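Starting off with a structure, shown below.
A single protein chain has been removed from this complex, and every other one stays in its place.
Here is subunit A:
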Amino acid sequence: MNRATFPHRVLPWLLIAPQLLISLVFFYWPAVQALWQSTLREDAFGLKTTFVGLANFRKVLADPAYLNAIQVTVVFSILTAFFSMAVALFLAVQAEKVVRGKGFYRTVLIWPYAVAPAIAGMLWLFMFNPSFGSLAWPLKQMGIDWDPLLNGKQAMGLVIAAASWKQISYNFLFFVAGLQAIPKSLIEAAAIDGAGSRRRFWTIVFPLLAPTSFFLLVVNGVYALFDTFGIIHAVTGGGPGKATETLVYKVYNDGFVNLQLGSSAAQSVILMAIVIGLTAFQFRFIERRVHYG
């Protein structure tokens, strides 16, 4: 591998200074603040502050509601990442096969990405509202007792569907690009050797898409963990019960609704550790098995 070298010592620092500054101000500074806040017990207005060390962490980790949030987050994130990637891959492969109007299909499939999470949540909420939702009606006709307001599993299904739908476009875009990078000659050679389309996909296309899939796995994991707050806030508000309260939603709820800043800060520090750990794990172990071609 070639190493790019600069003759100057100061120049590289100057060049990365803007990025460093942004990271410092918008990432490290708030992160340090969160760390500090997580060791304090404080009323909402900050009138009385006491240093409590790790007491907030101990309380959070012993709280059954927090363990529930971890479970909800794991189920929600895995299913959301899986469905958004699986559907996007399927659509991308199908769009590749389209002969006429390829551009049109692609453009139309990218549109949902432009929808803000809260709006996407509202759309799904209206479509599946048990009283007046246009898609809740056929569900009821099929004999399904559709009531996500009280049925936790249905509520979970609804937020997973909304969160996946929102991310499909993004994944689709990358899969299309990934598919275009696969040499046609490989696929043609396999076809001549008598491999069917299903076999061609699983033995040639899918492995060669591995770098794209890995990248999307990281992005979708982070998306499901953090960017889905707006959807959950709009669709279920964490309910019914605590059935859809993810870790991020709990940070918001405890901090901004219940005004327990110490507990909320401790939770965000834990969340930070989880994400750092998860990303490191992905790069350390899964990336090794990815073939970059």
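Heads up, the rule we're going with is that contacts are C-beta pairs under 8 Å (C-beta built on N, C-alpha and C of every residue); 3 or more make two chains touch, one makes a residue touch a chain; residues count from 1.
The criterion applied here is as follows: contacts and distances are computed from a predicted model.
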Missing subunit (named according to UniProt) among the choices "LemA protein", "sn-glycerol-3-phosphate-binding periplasmic protein UgpB", "Acyl-CoA dehydrogenase" or "Alpha-L-glutamate ligase-like protein": "sn-glycerol-3-phosphate-binding periplasmic protein UgpB"
Options A:I78, A:L150, A:A177 or A:A280, residue touching the unrepresented chain: A:L150
Hidden-chain contact residue, picked from the options A:L47, A:V99, A:M142 or A:I192: A:L47
Residue touching the undisplayed chain, where the options are A:S23, A:T107 or A:N258: A:N258
Touching residues (missing chain, whole complex) on subunit A: 41, 43-48, 59, 131-132, 149-152, 237, 239-242, 253, 256-260
